[in-house]
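The complex appears here minus one protein chain, its other protein chains still in place.
Chain naming follows the written order as A and B, and within any one chain the residues start at number 1.
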Amino acid sequence: MRPRKERETPLEHVAAAEHHTHDHGHEEHLGFWRKYIFSVDHKVIGLQYGVTALLFLFFGFSLMMIMRWQLAHPGEPIAAVFFIAPMALIGVVVFFISGIKPSLSMLIGLLFLGMAGLVYYLTSGDERFPGGIMLPEFYNQLGAMHGTIMIFLGVVPLGVGAFGNFVVPLQIGAPDMAFPKLNMVSYWSYFVGGLTMLVSFFVPGGAANSGWTSYAPLSVIATTGQTMWIIGMVFLITSSLLGSVNFIVTIVQLRAKGLTFMRLPFFVWAQLVTSFLLLLAFPPLEAAAVLQLMDRVAGTSFFLPSGLVVSGQALQNAGGGSPILWQHLFWFLAHPEVYVLILPALGIVGEIIANNTRKPLWGYKSLVYSVIFLGFMSFIVWAHHMFLTGMGTTISTFFQTTTMIISIPSVIILTALIISLYGASIRFTVPMLFALAFLPMFGIGGLTGLPLGLAPPDIHLHDTYYVIGHFHYVVAPGTLFALFAGIYFWFPKIVGRTMNTRLGKIHFWGSFVAINFVFMPMFIQGLAGVSRRLYDGGQQYAHAQGVLYLNNVMSIAAWVLGAFQVVFIVNFFWSLKRGEKADTNPWHATTLDWQTPTPPPHGNFLHEPVVYRGPYEYSVPGKKSDYTPQNEPETSGQKA
Amino acid sequence: MSDSSQSAEHDIDIKKHVRIYIIVFVTLLALTLITVAVSYLHLSIVPAVTVALVIATVKASLVACYFMHLISEKKLIYISLSFTAVFFIALMFLPLWHMSDNLTH
Partner (left out) sequence: MQIPYTVTPRSDTGLFNGKLGIWLFLASEVMLFGALFSSYVLLRTGAPTWPRGWEELNIPLATLNTAILITSSVTMVMSWASLMMKDFNKFRRYMGSTILLAFGFLVVKAFEYGHKFELGHFPSTSNFFAVYFTMTGLHGLHVIGGIVVNSYLLGPGSKMWNTEPERFTNRVEIAGLYWHFVDLVWIFLFPSLYLL
């Protein structure tokens, strides 16, 4: 085996460690394809998810940048070079950052160049930018695909597929997931779904353009890209369903000896509830996707009402369908989906706060009961997205009530995390900075959701920029910040080096300031009545003229936000090879994931771990060290 | 590894199960014939739905309890299925409620 200093990449690290097959029965030498591409090891799969998701996040961000150009300069020819050149430059830098040797960095560098090429294609051509000016139809494609890509190809695969896969088996003391081959199938299903979404940009008529919500009847009569969206979603849902079965069985069945449910790290609880949401909420969307596919391809009228007239021509379908039916089936998934977006983030923030306050989390029991209650309630609030569909007052009251009730566990969780800071010895590490910023950002996101959950104010705010501001606050400076925190936090466990702290702090502060300038103005525009999904950003509205200048503010802020992500990208790839070396537990953490070698070998633990205590035994009075790992035996023979 | 006396008990256990499977099989066929016969009465929609769903539920319960061994399953399975049942009912009835409790009616 090559000596440690010559090893290139985290994937290689992890896969190479598979050579350490101590207790493992089969001492095979796995070839390249079985080791890196079709691996069944949860750590390799987790990294595959992570790299793929980060690339999709970056691509989704680029789509948003193009949209923001249009919103700031509607009707003007696009200066595409401001998007393409930086992307190409990043590609070149990343390509060469590890030297001239085949490596992950080279592959990613090439993919960045590929993305730059894709953006060049998307910002040119008469079907999208005749004379350099964006067509409204193309703006709609950007809107629909930005949302779809960020949610389904970016945040969830990163939060669940990457962090969940890599960390959960380690934190519960398991050798792998319960069904490793199924895990591999999940990743490749995600990959195929993502590829389908990307390819849809190239079909005649372009990608899906009916919003990420694909409301009928517009989506039924939309161009071919919508059919590809449906097919892509079927692959993504399959990936998700198989993954959620895997996670639940793993967490329930493969916990180490002594690891009772109430000794689980909060991160694992969050992933468990998330998996139940994915398991039971996705199938109705799969059913709806099948029905919409039938409408588009087989001429059925599940969602097409009678007497529909399109461009002056009456549709020749049987009719009798219900557009509202689509909304019910869609939102039945999409509401629990937003909790899928936030729960892994809450879990990550919990771990990092406990670790960097050197104290147990405050209210562990409240956190656990709240997250379970939250998961349950998330299934019966969905029609708060449908208050304006002609709902009667009784059913409207029902959904307003459940929606108000669901805010209670969210507040309990946020409060517990904040109280955890009280009296703490806070270490302002880079992960902690992101975790701390998460708290008020999630708070703003959550609070701005309250008027949306009550029908009367929602009449004014529905489908305005206020909504966009609300959900972006929760997902962008909310979840995404938590995910960044997680990357900085677990990087040393995967790579054996820490990311550079100064660059990390620059990334943090720049992103934190810029991101607020991107999303705070949206509340103002929304309250002034600017609708969402307008290709000209409200220019045609007489009542919006006073807030149009904010489009320029937000677009510049978005560009600045993008620039600060370059700092992260460079830091990430630089640190892979040249970061400061770290030992196996550089953060002095208590949970089992930090009690393994770095990187963890195939099978994770050399001997089956036994757990003797809870997950956050920091600063226990009378103990020499300010932290006690979960699996460290008591000197006086404590029972497990 | 069970010794011979344990595996003998084991076999008797299975044979008891097999008898139950046959009884359930015959019952299912009978119920199928009954539900089809009732349909020939061309009842109006409400009684027709009631009878059909009651018979179907009985049949489904037999399959679930005996063929799928649900009657002797573990608590964790029951808990997961209970949550599923609640969400299934929500998905079935809340959209219907929306259709009936409507501002245009």
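Here is the rule we use: contacts are C-beta pairs under 8 Å (C-beta built on N, C-alpha and C of every residue); 3 or more make two chains touch, one makes a residue touch a chain.
In this text the structure is predicted, and so the values were computed from the model without any measurement.
Engineer: Of A:V119, A:L241 or A:V495, which sits in contact with the chain we cannot see?
Structural biologist: That would be A:L241, which touches the missing chain.
Engineer: Mind listing the chain A residues that contact the chain we can't see here?
Structural biologist: 23-25, 174-176, 178-180, 241, 244-246, 248-249, 252-254, 279-284, 286-288, 290-291, 294, 298-302, 317-318, 320-322, 325, 328-329, 332, 603-605, 607-608
Engineer: Tell me where the left-out chain touches chain B, residue by residue.
Structural biologist: 10-11, 14, 17-18, 21-22, 24-25, 28-29, 32-33, 35-36, 38-40, 42, 45, 48-49, 52-53, 55-56, 59-60, 63-64, 67-68, 73-77, 80-81, 83-84, 87-88, 91-92, 95-96, 99
What we mean here is this: only the chains that are shown with their structure count from here on.
Engineer: So how far apart, in whole Å, are chain A and chain B when each is placed at the average of its C-alpha atoms?
Structural biologist: Using C-alpha averages as centres, the distance is 39 Å.
Engineer: Where on chain A does chain B make contact in their complex?
Structural biologist: Residue positions touching the partner: 252, 276, 280-281, 284, 324-325, 328, 332, 376, 379-380, 383, 386, 389-395, 398.
Engineer: Chain A touches which residues of chain B in the complex?
Structural biologist: Per the stated touch rule, the residues are 76, 83-84, 86-87, 90-91, 94-95, 97-105.
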